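All remarks here apply to the structure that follows.
Shown here: the complex without one of its protein chains, the others still in place.
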Amino acid sequence: MARIGVFICHCGENIGGTVDCNKVAKSAESFDGVVFSTDYKYMCSDPGQTLIKQAIAEHKLTGVVVGACSPRMHEPTFRKTCSEAGVNGYMCEMANLREHCSWVHEKGEATTNKATDLVRMLVGKVKNNKPLSPIKVPVSKTALVIGGGIAGIQTSLDIANAGHKVVLIEKQPSIGGHMSQLSETFPTLDCSQCILTPRMVEVAQHPNIELITYAELESLDGFIGNFKARIRKKAKSIDEKLCTGCGMCTTKCPTKKIPGEFNEKLGNRTAIYVPFPQAVPNKPVIDKNNCTYYQKGKCRICEKFCPTQAIRFDQPDEIVERSIGAVVVATGFEVKGTDFFPEYGYGKYADVITGLQFERLASASGPTLGEIRRPSDGKIPEKIVFLACAGSRDPAKGIKYCSKICCMYTAKHAMLYKHKVHHGDAYVFYMDIRAAGKMYDEFTRRAIEEDEVKYIRGRVSRIYEKNGKLIVKGADTLLGAMPVEVEADMVVLATASVAHNDAADLAQKLHVSYDENNFFVEAHPKLKPVETNTAGIFLAGACQSPRDIPETVAMASGAASKILGLFSQNELTREPVVAVVNRAAPPLFSTCAGCFMCQSVCPYQAIEKEEIKNRAGETIKTVAKVNPGLCQGCGTCVAFCRSKSIDIQGFSNEQMVEEVFALLNND
Amino acid sequence: MSHHSETSNSFTKKLAASTGVEINRCYQCGKCSAGCPMSVEMDMPPSLVIRHLQTNDEKLVQKAVQSHAIWLCLSCETCLCRCPMEIETAKVMDYLREEALRTNQVNPKARKIVAFHKSFLSSVKNNGRLFEIGLVLKYKLASGDLLKDMVLAPSMFLKGKLHLWPERVKTKIKLHKGSNTVH
Amino acid sequence: MENNIKVVAFVCNWCTYAGADLTGTSRIKYSSDVKIVRFPCTGRIDFMLLMKAFAEGADGIIVSGCHPNDCHYTSGNFHARRRWIVFKSVLETFGIDTRRIQFSWVSAAEGAKWAEIVNTTVERIKELGPYTEYRELAGVEAP
Partner (left out) sequence: MSKNMSVAVYPGCSLNGSSREYMESLRAVLNALEIPVNEVDDWNCCGASAAHNIDQDMAVALPSRILAQTAKDGYSNLLVPCAACYNRLKHVQQEIKTSPEIRQKASVLLNQEINTPDTIVNILEYLQSTVMPRLEGKTLKPVSKKVACYYGCLLVRPKGISDEKQIEDPQGMDQIMASLGAEPVSWAFKTECCGAGFSVSNTTTVARLSSEILIDAADRGAEAIIVACPMCHSNLDMRRREIEKYSGRKFDIPVLYITQAIGLALGIPAKKLGLQRHFVPVKI
C-alpha cells in the first residue's frame, strides 16, 4: 500500500497570500493513500526539508507530494531530500501551486480549491510512481563553440586551458566579432583591439583548439555527452596550407569597391580579401558574389600573381563531422541599420550613421585612421548629435527591450569626439541614463561634467537635411517638453541590438528555446543563466540578450566552467525518463507485436529490434527494445504503440490516467 | 474576460473606457512634443498634457482640461505616427476638448477657435453641408473678429470660390439622441 | 450538479508548461477552471486519454506544445499534430464535439498567449456548458 506524505509550501506570501495552505493540507489528509499532510512557510529551506525527512521516517512514507513552486525550479531539491531520507527520489512529485495557481488567480475559495485539486492530481500520480535509477552514459570530452567573438574566444580558451578539446566555428573569415571593430571600450577607454588580438592569436595557436572559420553548423544530433555535429566549411577558394598570407592577391584584385563589412561599409575592400589586418587566420577568402571570375567567368588575376599557387577556384564546400560532448552558443548580435528609421530619413542621409559605424570612424585602424570625419564629404563635424534608444524600447518598431549597452557607448562616443575635436559641440538625446556597473555612472557623469557633453532628456522626432546640415528636432522634457532644434553636421544613432536574423534557424537546429525577439532562452533567468533547457547546450554573450564585454566574458567563463564540470566525469547520469518495452512471462515474453511503428516515429533512432529465442536458441519473436542511452524520453512511441507494450518511466500510462482521474473525480 | 477589478474611477480609466487610449503606456519620452507642429505655441506640449493626466490628480487633470494646448492640436497625427508606444494623442485631445466644453472650462485664448468650430457645425447642422459665407458671417459675430478677411472674401467670390446661397441636403440631418446626449 | 466546468490542459514540459510558468512569473491572471497536466512532449499524449477524460467528467481539453520546428525532441509535436488530424475524425465518430478540444502552440516565451488561450477556451466551454451528453453516451453517470 502506498503511504503518501503531502507537504504544502506557503513560499512566504507567494502562495500563502492567495491560497489557504492550511486548508489545502487539511483536505489532502482525506485523499486515498495519504497518511500525512502538513503545511510550512518555506518548504525548500533547511528546516522545511528536515520536516520532510522526519515525516518520511516517522510515517514510513513511500511517496511524497510537495505543493510549492514549479517543478522546473525545485524538483531536484525535493527529490534529493527524499533520497537522503531513504525514499527513491522518483517517488516524489511536485504540484505547481505558485506559477500555475497563486500567481495567476485572485485570492479566494476557487483558488484554494484549485490548489487542492492540483495536489490531488499529483497524489493520484505518485501512487503509481516506481523507484527509478539514473542512467549512465559516456561523455565525448570535446566542446563545440559556435561563434568566434569575445564570448566564443573566452569560453574556448577556458576549456582548452583546462586540457579539453574545443572545436570553434566562426561564420566570418576571421574570429574577433564585434569587439574587434570597437575603438576604445568603456569605462576605461582602453583600446579594444589591443586587449583582444592577443587572445585571438592564442586561440589560433592553442593545441587544444581546432579553429574552423568561414563555417556554419549544418546539424546537431544526439544528446548531452554524445552529440554529432556536422559543420559546413564554406569554400574559401584558397588552399590554406599553401597560402602564406603574403597579401599579393588582395593588392592585385581589380574589384576594389566593395563596401567592407568590417568597416561597416564606410570603407571598401577587394573581392579576395582579409577582413582586417589583424585577422585570425590571416589568410584571404574569395567573396564569390563579388568576384569577377565567379560572376563573369573571366579575370583570375589573383591566381596569376599568387606566389604559392594557393588559389582554388573549383574548391567545393566541405562537410566535416565531429563528436561533441557539449556546445556553447556564442553567436552574438547585430545592430539595426539607419534604414530602420523612417523619421530619420530611411537611411538615405550619409551623415546619419550607426553607433557601430562611429566606432570605425573613431578607431585608429578605421577608414579615417581615427579622425572623426563625416562620410558625405570628409569634413570634421563641428556639431554632432547622438541619439540613445534609437529603436530600443520602441514597441511600435517591434523592439520592446532596452539594448543595455547604448547609454554607455553613447557617453563614450561623445567623449571620444570631444577628445578629438576640442572645439566641437556634442549633444546626446536620451530617455534615461542606464549606467549600472562598476565605474559606469562615474563614466557617464564625466562625459557631462568634464567633457561638457550636452545631455538633453527627450526623444528626437525627426531628422532632415537642409543646406548640408542635419536638422534634428527634439524636445527637452526637463524643460516642460520644450521643442529643441539642433543643426548638426553628423548624427549617430545608437541603434537597437538585435538577434541575428538566422538565430531562430540555429535555435531549431539545436532544439533550444528562443524568445519573441529571437534571443536564445536560458534555463532559468536567475539560477541557470548560461544553461539552456536542452542538456549539454550552453549560452554565452549577446545571443541571449544584449550584453557588454565584461558580462559577456563572465558568462563565457561561466559556460566554460559548466562544461568543465561535465567533462570532469567519465560517465554522465541522466534522468531515467526513458521508454521501456514491457516483458511478460513465457510463452508471451512481451505483448509487443513487432509492428515497429515506434521505431518509425522515434526521433533518436533509439528503438532496436530484439530477437527472443527459446531454449533451443530458435527465434520465436522479434520485439522492440529501447536503447536507454539514446532515448530522450519524449514518449512519442508510447502514444503510437497499438498494443500498449511500450511505456515511459516517470510519465507512464497508469500515472497519467490516475493524475487526470484524480482531478475529475474530486466531488 | 478580464480578471482585473474595474472598480477604480480614476481619470485614466475613464479616458481608456471612453476612447480606448491607455495613457499609462506613455513613458514621457517627449517625441510627440518634439514633432508636434503646434508645440511651440502651446502652454503645455502634448507629452506634458499626457503627464498631467497620468497623475490622476484632480487639480492637474483640470489644468490640462483648461489648457490652451488642447485647442491648438490640429489632429495631424504626427505624434501617433512616431510614438514608440502608439498612443493616440489626438483622440485624447478630442476627449479633453469635449470635457472642457461640457464643464465650461474652455481656455479664454481658445475663444476664436471654439467659435469657428461652433459656427462650422451650426452651418452644417442647418444645411447638412458647409455654407462658407454663412460660416464666415457667423464666425465673425461669434468671435468679434469683424474685419478679418475683408479682402479675401470678395476676391474668393470673384474667383467663383464662394456660393452666395447655401446648398442643402435633401433630407435634413437630425440626430436622434438617446440617453447619451453630450451637451 | 457542479457549478464549475472542468478543463484539463495536456501540455508539454518544454514549451507550454514553461510558458505557463512565465504567465505566473509575469502575474498575468487567467481563469482557475483549467488544470495543467505535465507531459514530456505533446507527442506523448495518447488521444484515447482525451476520450477517457471526457467520460470521467472533463468538459473541455486543451492540448498545447511547442511551435512547429521548435520541438525539444525534434519532431514530437509534428507527430502529435498528425495524429490529431486523424483522431479528430475518430473523436467525431465517437460523438465527441471537437469544439471542446483546443489544440494550440505556446512557447516558453508566450506567457500572455497562454492566459489568452485559457480564457478564450474557458469562455467557449462555458457557453457549451457541462459535457453531460458525452458522459451519458459513454454510460457514465453524471456526478
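Just a few scattered comments:
Letters A, B and C mark the chains in the order given here, with residues in each chain numbered from 1 onward.
The working rule: a contact is a pair of C-beta atoms (placed from the backbone, for glycine too) under 8 Å apart; a residue touches a chain by one contact, two chains touch by 3 or more.
A quick note: this is a predicted structure, and the numbers were derived from the prediction, not measured.
Within the full complex, the chain left out of the display is in contact with A, B.
When the whole complex is considered, the residue among A:261, A:343 or A:441 that touches the unshown chain is A:343. Contact between chain A and the unshown chain involves residues 342-343, 345-346, 462, 464-467, 471.
The chain not displayed touches chain B at residues 37-38, 41, 71-72, 74-78, 80-81, 86, 94, 97-98, 101, 112-118, 120-121, 124-125, 128-130, 132, 136, 139, 143, 148-149, 152, 155-156, 159-163, 167, 169-171, 173, 175-178, 180, 182-183.
Here is the rule we use: only the chains that are shown with their structure count from here on.
Distance between chain A and chain C, defined via averaged C-alpha coordinates, is recorded as 30 Å. Averaged C-alpha coordinates give centres for chain A and chain B that are 50 Å from one another. For chain C, residues touching at least two other chains, in rising order: 29-30. Residue positions of chain B with contacts to 2 or more other chains are 3. Residues 70-72, 96, 98-101, 103-106, 110-111, 113-114, 117-118, 121, 507-508, 511, 513-516, 521, 533-534, 577, 601, 603-604, 632-636, 638-640, 648, 650-651, 653, 656-657, 659-661, 663-665, 667 of chain A touch chain C in their complex.
Of all the residues in chain B, the ones that touch chain A in their complex are 3, 27-36, 39-40, 44-48, 78, 81-86. Contact residues on chain A toward chain B in their complex (touch as defined above): 105-106, 343, 389, 393-397, 431, 457-462, 473-477, 480-484.
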